[in-house]
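Yeah, one chain of the complex is gone here, protein chain that is, but the others are all in their spots.
Note that the chains are named A and B in the order they appear, and that numbering of residues resets to 1 at the start of each chain.
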Amino acid sequence: MGTTTFIEGSIAVAKTIGVCRPQVISAYPITPQTHIVEHLSELVAEGELKTEYVNVESEHSAASVVLGASATGARAYTATTSQGFLLMIEVLFNIAGMRLPIIMTCVNRAVSAPINIWNDQQDSLTARDSGWIQLYAEDNQEASDMHLQAFKIAENKDIMLPVMVCMDGFVLTHSFEPIELISQEDADKFLPPYKPQYYLNPKNPLSFGTMVGPDGYMETRYFLEKTMRDSQQVISDVAAEFHNQFGRFHGGLIDTYKVEDATHVFVAMGSVIGTLKDIVDEQRAKGQKIGVLKIRSYRPFPKDEIYKALNHVREIIVLEKAISLGYGGILANEIKSVFYGKPKTPKINGYIIGLGGRDITIDTIHHVIKDAVNTSFEEKFIGLNEALIK
Amino acid sequence: MRLDLGAIAKAGTSKANQTGGWRNYKPIFHQEKCIGCGLCKIYCPEGCVTMIEKKKYTVDYTYCKGCGICAEECPSGDIEMFVEEK
Partner (left out) sequence: MTTTTVTGPKEQACDTLLAAGHTACTGCGEALAAKLVLGAAGRDIIVTDATGCLEVFTTRFPQSSWEVPFIHSLFENSAAVASGVEAALKALGRQNEAKVIAQGGDGGTADIGLQALSGMLERGHNVLYVCYDNEAYMNTGVQRSGLTPFDCMTTTSPYGEYSWGNKHNKKDMPGIAAAHGIPYVATASVAFPKDIENKVKKALTIPGPKYLQIHSPCPLGWRSNPHLTIKVAKLAIETGLYPVFEMENGKITKVRKVKTPKTPVEEYLKIQGRFAHLFKSPKGQEEIQKIQEIADRNIEKYGLA
């Protein structure tokens, strides 16, 4: 088994990427993703990781390099955040459309303007329709473990979709926790070498990235959507398999904490889940039956699992670190859609919190609870500085 | 060939597309004055001129779009363009 080390989140993730044996890595440095790619570079420089590490001149090229590498049959990895992520988006759609099982870490950070290097989740949520599987990690142990799972999900021959592991910038990437690192031996046991069915080679000269007209384009999107839905089972299976081998379970498509008998449930993604669990324990001690549902797989969006887990609750409180401007909370509205047409709909309130690195404190959550009890069916910002918006 | 896996196509399959149907002018290779330089074959953007034997070239009308480069560049005047009869 692996060893437990007190280690920074970024380094833990880089070490896990290392034992996944990526054959080509390409990335462009951007805060707060830097520690991941710096450590990977060190592993390569020290000869601990045998990979072609391509230092590129932009995130657009980083994504394009791993695209070319994956199409040639290599296991490929990249990482970015925020503006770099936005610059990559054109290529991200392309990678998914070409069905290349690339893994990337999206370190979640706010987007400009105004420029802000701190955490929220606006970057990855902006690409929710790109065809990438999006997984969100609660803590560094999960972020680390999720990367090993991601390769296995992506490379499943029935899936062949890229997977994005999302982890909150600074909150996770720069924090130290005791992490059980995965050994090379265990990683190899879990993740077999990548054997693509089709790849660029002169013996079988295929053409990739062809033009598809009105007579077939819709079908390509149909296949993507169908595979996305099929991937739900694979994501669950891989999590179970991981649990079986490593003894750690962070949830499949979702994870729940004290939801079974709860009347009130928080729904959120990423590192805020830890804070919410503390609140749940605190409130339960006061007699309130409250729980947390963690969205682990945001795309595919596990509607059925969420419905099954929450159909008994009275009230759902969705907390999210992103917004669809002019529309409101993205996750809150998607949670509302889970209950459309169902016999019983809980009260669902959505709250925008923690944008651009605004602290989410225990007080913030208390404020949310108070507000949710008193209002209904609204989405609002919580934690605003009233003095600044007068 | 695999629309479901990102629209992967097989090599050389465009040959099923008979672009000869586009032709307004048709090259005739007289095969009389040919000096065997091969420029007609080399310069053909379709790659549809072939050598039968030395000093004897021919064009595959299945694909020939009738651009007339072969006739224009033929140094011996062995190739002539005619209006395509449809």
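As a convention for this text, a residue touches a chain if its C-beta (ideal position, glycine included) is under 8 Å from a C-beta of that chain, and two chains touch if they have at least 3 such contacts.
Because the structure is a prediction, the values reported are computed rather than measured.
The absent chain, not drawn in this view, touches the displayed chains A, B throughout the complex. For the options A:16, A:51 or A:297, the residue in contact with the chain missing from this view is A:51. Across A:64, A:108 or A:227, the residue that sits in touch with the chain not pictured is A:64.
Think of the hidden chain as still there; on chain A it touches residues 23-24, 26, 50-52, 54-58, 60-61, 64-74, 76, 90-91, 94, 98, 200-202, 204-213, 216.
Residues of chain B that touch the chain left out of the display are 1, 3, 7, 9-23, 42-48, 50, 52, 58-63, 65-69, 71-73, 81, 84, 86.
Basically, only the chains that are shown with their structure count from here on.
If you average the CA atoms of chain A and of chain B, the two centres end up 54 Å from each other. Residue ranges on chain B touching chain A, taken from their complex, read 1-11.
The part of chain A that touches chain B in the complex is made up of residues 97-100, 160, 197-198, 205-210, 212, 216, 219-220, 223.
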